[in-house]
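Heads up, one of the protein chains got dropped from this complex, but the rest are sitting where they should.
When the chains are written out, they are named A, B and C in that same order, and each has its own residue count from 1.
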Amino acid sequence: MARVLLFGALADAAGWRDRDIEGDTIEALRLSLSGDERLAERLARPGLMTVLNQVVVRGDHPVGKDDEVAFAPPVSGG
Amino acid sequence: MARVLLFGALADAAGWRDRDIEGDTIEALRLSLSGDERLAERLARPGLMTVLNQVVVRGDHPVGKDDEVAFAPPVSGG
Amino acid sequence: MVRLEAGPVDPGALLEAFCRDRTDVGAVVSFTGLCRAASEGLPVTTLTLDAWPGFTEAVMTELEASTRARFDVVDVLAVHRWGEVGVGQPIVFVAVAAAHRRAAFEAADFLMDQLKTRAPLWKREDGPNGRRWIEPRPSDHADAARWTEPEPAE
Partner (left out) sequence: MVRLEAGPVDPGALLEAFCRDRTDVGAVVSFTGLCRAASEGLPVTTLTLDAWPGFTEAVMTELEASTRARFDVVDVLAVHRWGEVGVGQPIVFVAVAAAHRRAAFEAADFLMDQLKTRAPLWKREDGPNGRRWIEPRPSDHADAARWTEPEPAE
């Protein structure tokens, strides 16, 4: 279980931005979110940004209920 | 005879900016101006800018009384 | 300094304040990004920027720090709008002050490339053809890659 945040096109597709999701690793959370077909395709795209407790991470990491995991598409500021 | 304009350090050294000077070529005007020792050294420096009737020129050119000849040091705008 | 701004960004007022009372600065370069009425041939009526207040500023602050470390500059400002932005309105304002102009130009250019490809902001264009989420263009990555030569030792 962790707090999951979505940004940009992911939040738009899911219809929510912030939710508690079951899963004890980042990959487990991503798999769980991919059950939503509106999200599955976007979560599989290259360039997905994963942020664990406000630190950008690569690969899998264990997460607990006090952890916050954000998923976001490639950024497009400026 | 032509109208001679001086700019920047040249005007400062001469103490004037605008005067009618005897001479029927640019070189003759420059020689005449070099009689003023405050100007002679500056007129001999590389990079002297010579402008005949608002067109930058190189080398010598004939001038008459309706012509305007400007002498100026290298520019330093910006 | 960096700022994430929910209201309008005023480049004139920001530049005026940024230049004020500086006696050790010969050069100020600014960049203003504006919302265009068309993007890649498609009409745009509104731009919406998603951001993550707190985290977005934290990353912007890192980008500011790497700009200061890399170039001989006196001051750096980056203000980024988020939320809904109308056509013609400013999206981002960057200013760099330096003793000499080369450092000011390069630092502003560098910081914009970093903001484009690294700042956590997500841009959506809405128009008569629907909504479109924007991702960095290949040219943005190419621009950012210009700076990948090794940084000078500190």
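Just so we're on the same page, a residue touches a chain if its C-beta (ideal position, glycine included) is under 8 Å from a C-beta of that chain, and two chains touch if they have at least 3 such contacts.
Quick caveat, the model's predicted, so the values are computed rather than measured.
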{"item": "Missing chain: touched chains present in the view", "value": "B, C"}
{"item": "Touch criterion as defined above, residue of C:4, C:73 or C:108 at the omitted chain", "value": "C:108"}
{"item": "Per the touch definition above, residue among C:2, C:28 or C:63 touching the missing chain", "value": "C:28"}
{"item": "Missing-chain contacts mapped onto subunit B", "value": "5, 7-9, 11-12, 47, 49, 51, 54, 70, 72-78"}
{"item": "Positions on subunit C where the hidden chain makes contact", "value": "10-17, 19, 21-38, 87-88, 90, 99-102, 104-105, 108-109, 112, 139, 143"}
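Operating definition for what follows: only the chains that are shown with their structure count from here on.
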{"item": "Among all chain pairs, the one with the most C-beta contacts", "value": "A-C"}
{"item": "For subunit A paired with subunit B, centre-to-centre distance based on mean C-alpha positions, whole Å", "value": "73"}
{"item": "Chain centre separation in whole Å, for subunit C relative to subunit A (CA means)", "value": "26"}
{"item": "Euclidean distance of C-alpha centroids - subunit B vs subunit C, Å", "value": "48"}
{"item": "Set of subunit A residues in contact with two or more other chains", "value": "none"}
{"item": "Subunit C: positions in contact with at least two other chains", "value": "none"}
